[in-house]
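Dumping the structure here so I can ask a few things about it.
Here the complex is missing a single protein chain, while all its other protein chains stay put.
Our next item is subunit A:
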Amino acid sequence: MFVWELSDTSANCDSFWIRRGRLGSDTGTLDQTHRALLPSYSSPLTQSRHEIYSPEGLRTDGRRWNEIRNFDCKINTHPTSADGSSYVEWGHTKVVCTVDGPREPDNRQNTTDRAVISVNVNVASFSTETRIKRQRNDKRLAEMNILIRQLLEEAVLTKLNPRTQIAVNITVIAQDGGLLPACINAACLAMIDAGVPLTDYVSACSSGVYSNNALIDLNTLEEQDVPFLTIGVIGKSDKISMLTLETQLPMASLEPVLATSLSGAHAIQDIMDAAVRKHGKHRLERK
């Protein structure tokens, strides 16, 4: 468990207090916040079935605004079937990624002085609650492929492997929000496993805004109700290399949302680094 100190939470705290005032609750004791986790609890103020952000500052799954879901990752999961492989489990979102390459390109005609990265995201039809019917050319998936490819192209030292191809295959086994960031994080781990030279870790995280509260790492329920964006960063810089926003977002909330996703992406790099080191240690012991 990673715990950081809270430094700048003024925006969130303000709204928190306003909402609490309306509810007329007295103290935010530990007991009271814990009550929110009980299934029978429902706020008299919310009309919708799910309370996105309770007056106590808890989300549908019991997280606070700045808590990401459990991020569990493994590297080198398919040692014989691919050059690099990884498995990422982020909350209930599960993603497997394999990297093939650098290898001889499929067609030698469009070879360049650098490695060509190709990304293919494959969503299993059983990955959602209701089975998805197979669509031929899914525009959303095609866009995801491009986003991931462009982000990886920025991080990979492609010039070191001229006239080669790096094929990234991502299979989504289960999805519960944060699909794109999970795919990006998995792709980064698989790239490292394949020994592809990278400038730094690539990571991504999403966050949304709910009545002036920035919420980090949304699950499916929250993604349906809340405007959110996803960012991708390379290393622990605050240079945003990828940003996607599919909904409308109030201009004022852009900054806090960016800041939360950025810190989320950085935190994920630490978790991924720990996984890579654990695997590396294991390998070196066997040598």
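Note that in this section contacts are C-beta pairs under 8 Å (C-beta built on N, C-alpha and C of every residue); 3 or more make two chains touch, one makes a residue touch a chain; residues count from 1.
Methods note: contacts and distances are computed from a predicted model.
Participant: Looking only at the UniProt record of the hidden chain, which name from "Mannan polymerase II complex anp1 subunit", "YALI0D05511p", "U6 snRNA-associated Sm-like protein LSm1" or "Uu.00g131020.m01.CDS01" is the right one?
Facilitator: "YALI0D05511p"
Participant: Which parts of subunit A face the unshown chain closely enough to count as touching?
Facilitator: Touch set of subunit A with respect to the missing chain: 1-9, 63-64, 66-71, 76, 79-80, 83-84, 101-104, 157, 159-164, 192-201, 216, 235-239, 256, 259-260, 262-264, 266-267, 271, 273, 276-277, 279-281, 283-284, 286-287.
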